[in-house]
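Shown here: the complex without one of its protein chains, the others still in place.
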Amino acid sequence: MKKILQLTLGIITSVGGFLEIGSVVTAAQAGANYGYKLLWAILLGTICLIFLVEMSGRLAAVSKHTIVDATRERFGFPFFSIVMLGIVAVAFLVLVAELGGIGLALQILSGIGFRWWAIPVSIIVWLLMWKGTFGVIENGASLLGLVTISFAVAAVKMHPDWGGAAHGLLPTMPGDGKAKYGFTAVSILGASISPYLMYFYSSGAIEDKWDESYIPMNRIIAGFGMTFGGFLSMAVLVAAALSLQPRGIDIEKFEQAALLMTPALTRWGFYLFAFSMLFACLGAALEISLAIAYFFAQGLGWSWSEDLDPSRDSRFAFTYTIIILLGAIPLLLGIDPIKVTMMSMALTSATLPLAIVPFLFLMNDPIYLGKHRNGWLSNSVVAIVILISFVLAIISIPLEIIGG
Amino acid sequence: MKEINAELLIGRKVCDANGEKVGRIEEFRVTNTEKACLVEGYLVGTSALVDRLSAWTLIRPIDKALRGRVFSVYEIPWEQMDLSDPKHPKLRIPKSELRHSK
Amino acid sequence: MRSKRFLVASLVVLFACKPPTPAEQLDSALSWVATARMAGDAWLQHTTPDKYTRQTLELSQQTLLQLGTKLLKSPVPGVDSASLDSLLTRSRGHIAQMAALVTAKNSPGFRQQLDSLISDETLVKQFADSAESKQ
Partner (left out) sequence: MKLVRDVLDKKLTDREDCEMGRVSGLVMQVGERSQPRITHILVGGKTLWMRIHPWIARVAARLSRMWGPKRDEPVRIPWSRVESVGKDVKLDVKARDTGALDWELWVAKHIIERIPGGGKQEEE
C-alpha cells in the first residue's frame, strides 16, 4: 500500500515539478515565433530526461550513492572540482531566473516591481527549507505546481490543429531566421535536460530511503511523470502558437507572456498564468537551491539531509542559505529575469557534457550497480544525449550571439 | 624515513633507468594487514586508469577493436621504484626488464 | 582542456548579443504595438487588472520609443523612414493616452484610442511586409 501512495506521489510531483520559468518562456517563444514547428525539441528533451531521471534514481536506489558521491569517488577530486564549478555556476544562474520568475508573477498580480519582491521571495524560499522537511518541500511545492495543468486546458480550449501539431513533432528547419530558430531549439533542450533535476532526483531517492525494490516504481515515476510534464510544455507552446503568433507578438518581456491564456480562459487565464508561474518557479527554486547544497555536501563529505535540524548538518544548511541570499542580489540590481533565463538555458546546454559524460561511466560501473547496470538501450540514449550535448555546447554560444 | 602524499603521485609520469617514458602512475596495489597497509606495487598505464574508473564494461569493446594496442599496463614492484623525488618518480631498472602484465 | 573551453564560452556570452538588424527592429516594433492592442482588448473585457494593463502599456510605449530612435539612426532598406517614424510617434501617443485612461477608468475614451491604435497597427504591418518583400 505504501508503495502505491509513493508511486502516485512520485508521478504527481514530477508533473507539478516539471515546468519552470525556463521551460515556459522557451516553449512560449517557440510557439509565438514558429507555431508548432519546435514541438520536436520538447519531445526530444523529454525522452532524454525520462532516461536520465530513471538512471539517476536507479543509481541511488541500488548503490545508496548519489551521482555526486559516485562522481567524486570514481573520478577523483580534481576532475570533480571542474564539474562542480561548471554545474553549480549554471544552476545558480537558473536559480536567479526562478527567483525572478516568482518576482515577476507577483509583479503582474500586485503591480509592485519584481525588484522589491527579490528579498521577501528569497526569505520565503529559505524559510521553507529551514523549517520544512524533504517531504514537505518536494511534495508540497509540486502539488501546488499542478496548477500548471491550466496550460493544457487553455491549449485544448483553443482547438489546436492536431494535424499541424503532429507535423511539428518531426524535426524541420525553417526557411529564414535559422539562427533564432536554432537558438530557441537549443534553449528548449537546455530547459528540459537540466542537470540539477538529475542531482535533485538522485538525492531525493536517498532521502526517501529507496532500495532495489523501488526500481520498477522508479521507472514508472520517471516515465509517466516526465511524459505528463513534457505534455504541459507542449501545451504552453501550442497556447502561444494559437494566441500570440496570429497577433505577431514575440515574447521579449514577461508581461507579454502573461497574455498567453487570456484568449482561451479570459480573466481566469490571466490569474492562472500568474499562479502557475508563481508555484512552478517556487518549486524549481527550492529544487535548485537544494541541488546546489546537495552538490557541495555530498562532494565534500558533509552530513546532509533536509529531514535533519539545520544545526545537525550545519554546513549544508549554511550553503543553501548563502546561495539563496546571493540569488536575490542580481534581481535587486534590476537585471531582467527573462534575459537571465535565456542565457542560463543556453549555458545549460553548453555545460551538459560536464554532467552527462561522467554519468555514462557511472551507469556502467559494476561495483556501484552490479546487475542493474545500463542495458544497451539506456546506454545508447545516453550516448545520443552526449552527442546532442556536444553539438549544443559547440553551437549554443555562437547561436546566442547571432540568435539571442 | 620520508613521508610523501600518495595522492599527489597519481598521474605523475614515470621514466625508467635510462630516461625512457613508461607511463603514468594510476593505481597502488596494497595489502591491508592487521598492523599496517603495505604498498606492493604501482600500476602504470592506460588500462590501469580504466580499472580505476571500473569502466571496462564500456571500454572493452573499444579495446577489442584496437586489439589491445592502446590499453597497456605495467605492474612495477615497490623495490624497482625510486621515489626520492616525488615529482619525478624513476625506475631502478630499464623498461625492457619490466613484466608487461595485462 | 575542458575548463578552458568553458571560460571562453562564458566570456563570449558576456559580450552582449549582436545588435539586431533594422528589419528585426521593425518586427519588434510591430510586436510591441500588437502587445499594446492585445492588452487594451483584454482590459476592455475586464480580463486584466488595471495596474498590469497600465504597466504593460507604459512598457510598450518606452520600448517603441527606443526602437523608434534606433530605426531613425539605421533606417530599414526600402521603407520611407520619415513616415514610419511619424506613424510610430502617433501610435506611441495613443498608447500613452490609453495608459492615462486606464487610471481614469474611462472605457469609452479608451475604446476610441484603441480603435485608432488598431488602424496604426495595420499601417505598421504594411511597412513590415514591404520591408520583408524587399529583403
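Lettered A, B and C in written order, each chain numbered from 1.
Convention: a residue touches a chain if its C-beta (ideal position, glycine included) is under 8 Å from a C-beta of that chain, and two chains touch if they have at least 3 such contacts.
Model, not experiment: these values are computed from the prediction.
Novice: Of the chains you can see, which ones touch the chain that is left out?
Specialist: Result: the unshown chain touches A, B.
Novice: Please identify which residue in A:Glu20, A:Asp69, A:Glu98 or A:Glu138 touches the non-displayed chain.
Specialist: Of the listed residues, the one touching the omitted chain is A:Asp69.
Novice: Can you tell me which of A:Ala317, A:Met342 or A:Ala355 touches the chain that was removed from the display?
Specialist: A:Ala317
Novice: Considering the whole complex, not just the chains shown, which residues of subunit A touch the missing one?
Specialist: Residue positions of subunit A that touch the missing chain: 63-65, 69, 72-73, 76-78, 80-81, 130-131, 300-303, 309-312, 314-315, 317-318, 321.
Novice: Mind pulling the subunit B residues that touch the left-out chain?
Specialist: Missing-chain contacts on subunit B: residues 1-10, 26-32, 35-39, 43, 51-52, 54, 78, 83.
Keep in mind that, in the parts below, only the chains that are shown with their structure count from here on.
Novice: Between subunit B and subunit C, what is the separation of their C-alpha centroids in Å?
Specialist: The mean C-alpha positions of subunit B and subunit C differ by 66 Å.
Novice: Can you tell me which positions in subunit B touch subunit A when the two form their complex?
Specialist: 10, 53-55, 57-58
Novice: Which of the residues in subunit A come into contact with subunit B in the complex?
Specialist: 74-76, 360-361, 364-367, 373, 379
Novice: Along subunit A, where are the residues that touch subunit C in the complex?
Specialist: 82, 85-86, 89, 108-111, 247-250, 252-253, 255-256, 258-259, 262, 266-267, 269-270, 343, 346-347, 350-351, 353-354, 393, 397-398, 400-402, 404
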